[in-house]
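The other protein chains are all here in position, but one chain of the complex has been omitted.
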Amino acid sequence: MSAPPVVVIQETSKIYQQGEINVIALDRVSLTIRGGEFLSLMGPSGSGKSTLLHIVAGVDRPTSGECCVRGIDLKRLNESELADWRNQNVGFVFQAFNLIPVLTAYENVELPLLLTRLRGKARRTQVNTALELVGLADRRNHLPRQLSGGQEQRVAIARALVTDPPLMVADEPTGNLDSQSAHDVLTILQALSRSAGKTVILVTHDPKAAAFGTRTVHLEKGQLLN
Amino acid sequence: MALPLRYNLRNVIVRWRATIATILGVALVVAVYILVQSLAVGLEKSSRNTGDSRNVMIVRKGSTAESSSQITREQFQLLQYWPQIARDGRGQPIVSADVVVMVTLPRRESTAEAHVLIRGITPAGMKLRPQVSLVAGRWFVPGRREVVVSQRLAARIANFDVGAQFKTGSHTLTVVGWLDGARSAFDSEVWMDANEARSIYHRDNYSSILARVVNETAGAALASRIESDKRLPLRALPEVQYYSAQTMTAMPIRILGNFLATAMSIGAVFAAMNTLYASVGARTREIGTLRVLGYRRRSILSSFLVEGALLALVGGILGCILSLPMHGYSTGTISFESFSEVIFEFSLTPWLMAKGLIFAVAVGLVGSLLPALRAARLPPIVALNSV
Partner (left out) sequence: MTIASFITKNALRNKRRALLCVLSVAVSLFLLVTLQVALREVTLPPEDVGAALRVVVRNKISISSPLPARQRAVIERIPGVEAVSPFSFFGGKYRNEESMSFAQFAMDPKLLRKIFGEAKMPENQYAAFEADQTACILGKVTADKYRLKVGDRVPLTSTLYPCSIELKIAGIYEGTIDDRNLLFHHKYLDEAGGSPGWVAMWWVKVRSVEEMPRVTEAINRAFASSSAEVRAETERAFQLSFVAMWGNIKIMVHSICTVVVFTLVLVTASTMSMAIRERFRELAVLKALGYRRRELFAFILAESFGLAALGAIIGIGTAWTLFTHASIAKLTQGIFLTFEVTPRIIGQAALVAASLGIIASLAPSIAVARMSVVEGLKTLD
C-alpha cells in the first residue's frame, strides 16, 4: 500500500531567455512524489535539478506544464498567495545557509513563525523544539558568524521545519560542508522523512548524499533518465 | 505581517557609517528648518506678547505702523472724555496720547546704523503698559531730555548704557535707565517724556492713543463710534489685536525657511536613498530568503519604509536637540511695518519641533520608497543565485 501523491508534475518545461538563445532548463518532465518519500534528485550542473526544485517549492514558475502540490495547482496562486503557501507548506534549505547575519540562531528559526498566528509560549516551544531536533538548543543565542558551517546549516534546517511543513526541499545542503557535518545534516533530513513522515526532496550531485534517500532520480539536459 | 523591528535596527547598526551620515544629514536639515521657523515664531510671539486685553489702540486709518500714524490735538480732545473710556480715582480718563518717532542711531558693535523707535509717553501711558518694568537706573523726569531704553536694545545700540548720552538731530539725550518689556514689542523701544519728545522732534500731532475702556462692550462701542464719526479718520481696535497683526516681518523668514528646508531635503532624500539602496543591495540574498520563507512583498516593502522613517526620525530628534540651545537667544532685524529695529528671540515651540519631526519622517519615507520598492520586487529566487 503506497501513500497518496504529494507532488505531481506533468509535462513541465522551463525555458530561460539568455540573450538571444533560449535555454531549455526543463524539458517536459513528469514526476510523482508520494508522502513520506525522501527523493534524491541527481544530475550534473545545468541539468535542471535546481530548476525543478524551485518549481516544486513555489519560488519559480514553469513555462508550461502543471505542478500540483498536495492537490493545489501552483499556477493558480498569485504572488501573495504563493508566499503564504510557501510559509505553510515548504521548508527550504539552501546550499549557502542564508541565515540572516544580524539575527541569532533562535531569531532566525523564529522568522517563519512571525507570519503565523502563533504567539508567545506556543511560538517559543516550537522554536525550541526545532532547535532541539537539530541538536542546537544550547546555541540558540549565537549569531550565525559564531557558528560552524554545519551548525549554521542545522539552524537553517530548524528554520525550515519550525512551521511543520509537509514538504522539505534542500538544494545542495551539504555543498559547503565537511563530510562529518554533511552526514549530520543528511541524517536529520532522513529522520524527518522516516519518523515525521515529511516529504523530502534533496538536490545533490554527490552519490553518497543521494544514498540517504528512498528513491533517486537522475536528470540530464532537462530530462528525466529512467 | 511585519518583520520585527530589531531586524532593521541591527542592520542599521551594521552599516553604521552611512547610517550616521544619513542621520546627521537629516538632523541638520531639521535643525535649520526649526531654527529659521523659530525666528518667525519668535517675531510673532513678541507681537502677541504685547498688549493688555483691557486697552484699546487708536491710530490713523490706513497707517501700518504707529510711527507713521498721526492724530491731531483736536481729534484727541474730541474723544478723550467719551464715556467708554475708563476713569481713575480722581475722575480723569485713563488715556495716553503717545508720539512715536523713528531715529537713526549707530550700532554698538559696528559702524552700521539702525532705526530705533522713541516713544514719547505720558504717566497714564506707562500705567496702561504694566508689563514694562524698570530694571536699572531710574525713570525719566518730565521736562528733562532723559530717556529710558530697553535693556535688550542697549545690547545692540551704541551709547545706551545708563548714564551715557547720544545725539539725535541737533539734540542730546541722556540715558537714565533700562526697561524690560517682558518679551513684548516694547523691548524694541526707547521711552521719554511725551511733551519733551514732541518739542525736540517738532511734532504737532500725536502718533497714537491708547485708552483703558470700561469693559469689552465699551471697547466695541468706542470702535464703532469712531468709525461712524466723520470728523475722525481714525481706527480703534483692541491693543492685543493691533499688535498681533504686526507680523509682516515674519513672512519672508518663513518663506526662507521653507525654501531652505525644501532644497536641503532633496539632498537628505538622496542620502537616505543611497543608504537604503546599499542596504538593499547588501541584503539581496536575505530578502530572497525571507521571500522563500513566505514573507510577502508588502512586508518587505514596509520593513524598508519603516527603516527609512526610523532613521530619519532619529535624525529629526537629533536636529531638535541641536537647535534647542538657541531657544531664547535674542536677536534683531528691521521690521517691515515700522522699518525700525525689532528685537525678538528664537522661540522653539513643541508644535514647531513636532513639525520638524514630521518633516524628518517624510524625508525618510520619500528617501526609502524607491529602495523599498526595489527590495519588494526582488523575486524569491535571488536567495539562491546571488552569492
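We call the chains A and B, going by the order they appear; numbering starts again at 1 in every chain.
Here is the rule we use: a contact is a pair of C-beta atoms (placed from the backbone, for glycine too) under 8 Å apart; a residue touches a chain by one contact, two chains touch by 3 or more.
Owing to the predicted nature of the structure, the values given are computational and were not obtained by experimental measurement.
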Touching partners, among the displayed chains, of the absent chain
B
Using the document's definition of touch, tell me which of B:Pro4, B:Gly137 or B:Pro233 contacts the absent chain.
B:Pro233
Taking the full complex into account, find the residue in B:Met264, B:Ile287 or B:Cys320 that is in contact with the omitted chain.
B:Met264
For the chain left off this view, which of B:Leu5, B:Ala21, B:Val135 or B:Ile358 is in contact with it?
B:Ala21
Touch assignment to the omitted chain, from B:Val103, B:Ala236 or B:Leu290, lands on B:Val103
In the full complex, which bits of subunit B touch the chain not displayed? Write them out.
17-18, 21-22, 24-25, 28-29, 31-32, 35-36, 39, 60-65, 67-68, 70, 101-104, 107, 110, 112-115, 156, 168-170, 201-202, 233, 248, 253, 256, 260, 263-264, 266-268, 270-271, 273-275, 277-278, 281-282, 331-334, 336, 339, 341
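Throughout what follows, only the chains that are shown with their structure count from here on.
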Centroid distance [mean C-alpha coordinates] between subunit B and subunit A, Å:
64
List of subunit B residues in touch with subunit A within their complex
1-4, 6-7, 10-11, 13-14, 285-286, 288-299, 379-381, 383-384, 387
Using the touch definition up top, name the residues of subunit A that touch subunit B in the complex.
50, 54, 57, 59-60, 79-80, 83-88, 92, 94-96, 98, 100-103, 107, 111-112, 114-115, 159, 171
